[in-house]
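Here is the structure we will look at, set down as structure tokens.
Apart from one protein chain that is not included, each protein chain of the complex appears where it belongs.
And now, subunit A:
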Amino acid sequence: MNWELIFGQITWNSFVFAGAIENPSLSEFIASGAGTVAVLGALASVILLTVKRWWVPLWRDWLTSVDHKKVGIMYIVTALVMFARAVIEGALMRAQQLSAVDNSGFLSADHFGQLFSTHGTIMIFFVAMPFITGLMNYVMPLQIGARDVSFPLLNAISLMLTIAGAILIMVSLVIGQFSTGGWTAYPPFTGIHFSPGQGVDYWIWAVSLGSIGSTLTGLNFAVTIYKKRCPGMTLFRMPLFCWTTLCTSILMIFAMAPLTAATIMLALDRYAGFHFFTNGAGGNMMNYANLFWLFGHPEVYILILPAFGVWSEVVATFSSKRIYGYTSLVYATMCIAVLSFAVWLHHFFTMGQSANVNAVFGIATMVIGVPTGVKVYDWLLTMVGGRIRFTTPMLFHINFLLTFILGGMTGVLLANPGIDFQVHNTLFLVAHFHNMIIPGVLFGMFAAVQFWFPKAFGFRLHEGLGRASFWCFAPGFLLAFFPLYWLGMMGATRRTYMWTDPAYLPWLALAMAGAVLILTGFALMVTQIVVSVRRRAELAAPLGDPWDGRALEWSIPSPPPDWNFAVLPEVSSRHPFYEAKKAGTAYRSPTAYEDIEVPRNTATAPLIGLFACAWAFGLVWHIWWLVVVSFVLMWAVVIARSFASDTEEIIPAATVKAANEAFLAAVRATPGVTRDQEMTAANRGRAVPESLEGGAGVLSSGATVGVSR
């Protein structure tokens, strides 16, 4: 019996537990422990779903759904699950580096290599990307007054491809090893000659699935913004979050392609004996570096721009004021998006090109700092003349302004080739990009969760626990990463599992303390969600507007109905809902309702995701029958779907009317709350605009106007 025909290169020794049996050491036990947690986690989910009889609802209401809101939530859940793994890996690396001053610590060099590779790969491709994609999915269509994205099924397929990639990385915890080539996977180290085995293949296929998903997302969102805006919503009336979504989508379309090309070429090198990036036979790894960073630099802005959009929404809402310099912010965003394609070379100033080339790219990098600086000061000026409430999202925003600008300073330092020559590949660089991504992107997403959670689920998150988690996250970040700047200047290289210089010790200890605080912050955030779910009756805000919001998404119920808007809104300003509340014209019954067409749920996307995952797994382990079968099945699903004609269902006008009128009646029956009561049980989601506060008369007249229509 030829087992290899069936199982490819998988053998008994491929399982992580075999390592612990054959070579018992703490490093191996930790690896096995992680594998066990992955297996037990999957098992626990299966048991929970079975016991609670959630399989059917999970399939019917979620996995097969093409509703942008559900797709968005599934993206964010994926991001949070993957974040849990990758943040623990980060803390583990901190502990190893602390314990390994002048000895080899508790992790093996190989295990450490896998840890920094999975940590980086997961955090970028399976935390940050799904987080921003999920958020854009949820919020953008609501803000432009649309019922869904332009291509709902494509959207679901993007999600399922991303989840397929995430599953592949989770499987690598249990079966086989992951790459030790870092998240950038530079050849020739990641070529077959220097990295035999499946590790790099896991990286290649997980990243390829994610990047194809993101390309499709970019196309989908850009088209949605161009074509699906509600009447009156000109581009310059869009909320800033939609502008940043548009720029990010355009970047995704152009930037993911070089990455996909690079991973496929690397795969050809490894599987088919090509020589794109090998040492010999005309291969040249410099081409990889260029392709990778042609993606990699715009990627940074793909991540940060949606976060900038979140900050713009948060600062205006919690200052109860218009955003300062809207037009300026739009142009700054566009400048950043365009310039982000002109700076990739600063990731390898050290590759030996001429000083002139380095200088040009260094200056281009500094020029990007200009629009970014403008944005930071626009947010500061937005607060001027406002009435600032120090809610959890706002605390994250204040922290962002102060720390991001410091990260900007170290970024400008790194833009200098002369300085980069010294601190490239050191912990200084590691500190810099964490300084941009954590307070900027990650905390931006956390703020967004606090901000839009009541919209998605109909109840607020517990504010006290939210602030507690902030007070762990923010100082935790400072402690964990600012010592790394100094370590990097002292010459501590990145991706190093042991040290000889005792001078590093106090700084590594501080960083470890920071990592502990970050873990505590995350635990508090999880607690916050659990506690809030339990107290959801008391925190309920079904009327849709808990924060005295300004854009369209706050004008509809929480959670929004499948069709989002009972009647597509017509807007005539940048702050349509805020203006309506002020004028007393919000919550009016529409004159007429119409039937609404929504796409039917379909098994297409989850099946494609399933077969894509199986296909990638087959490729990693050279299980050729699985590769062929799953590839055929994947396309069979696509072909079968192309014959389906009954893909839409009609929601009758009567149903829409009943739901909407019930909502409007509930709103009218509920007194609005002032911002003083924002965090109390009285806040059911009907807000008295801050600018009208104190005038009880206006409030009641607003209610009468509502009823009179």
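Here is the rule we use: contacts are C-beta pairs under 8 Å (C-beta built on N, C-alpha and C of every residue); 3 or more make two chains touch, one makes a residue touch a chain; residues count from 1.
Everything below uses one rule, namely that contacts and distances are computed from a predicted model.
Visitor: For the complex's missing chain, which UniProt name, "Cytochrome o ubiquinol oxidase subunit 2", "Branched-chain amino acid transport protein (AzlD)", "Allophanate hydrolase subunit 1" or "Acetolactate synthase small subunit"?
Guide: Looking only at the record, the undisplayed chain corresponds to "Cytochrome o ubiquinol oxidase subunit 2".
Visitor: Among the options A:Gly8, A:Gly72 or A:Gly113, which residue touches the chain absent from this view?
Guide: A:Gly113
Visitor: Among A:Gln9, A:Thr36, A:Ser99 or A:Ser328, choose the residue that contacts the chain missing from this document, as touch is defined above.
Guide: Of these options, the touching residue for the absent chain is A:Ser328.
Visitor: Based on the whole complex, identify which of A:Leu235, A:Ala503, A:Val628 or A:Ala681 touches the chain you can't see.
Guide: A:Ala503
Visitor: Among A:Leu63, A:Ala415, A:Ala480 or A:Ala566, choose the residue that contacts the chain missing from this document, as touch is defined above.
Guide: The missing chain is touched by A:Ala415.
Visitor: Given the full complex, what residues of subunit A touch the hidden partner chain?
Guide: Residues 109-110, 113, 180-182, 186, 188-189, 194, 279-282, 284-286, 319-326, 328, 348, 350-359, 362-363, 366-367, 369-370, 373-374, 376-378, 380-381, 383-390, 398, 401-402, 405-406, 408-409, 412-413, 415-422, 424-426, 486, 489-491, 493-499, 501, 503, 675, 690-691 of subunit A touch the chain absent from view.
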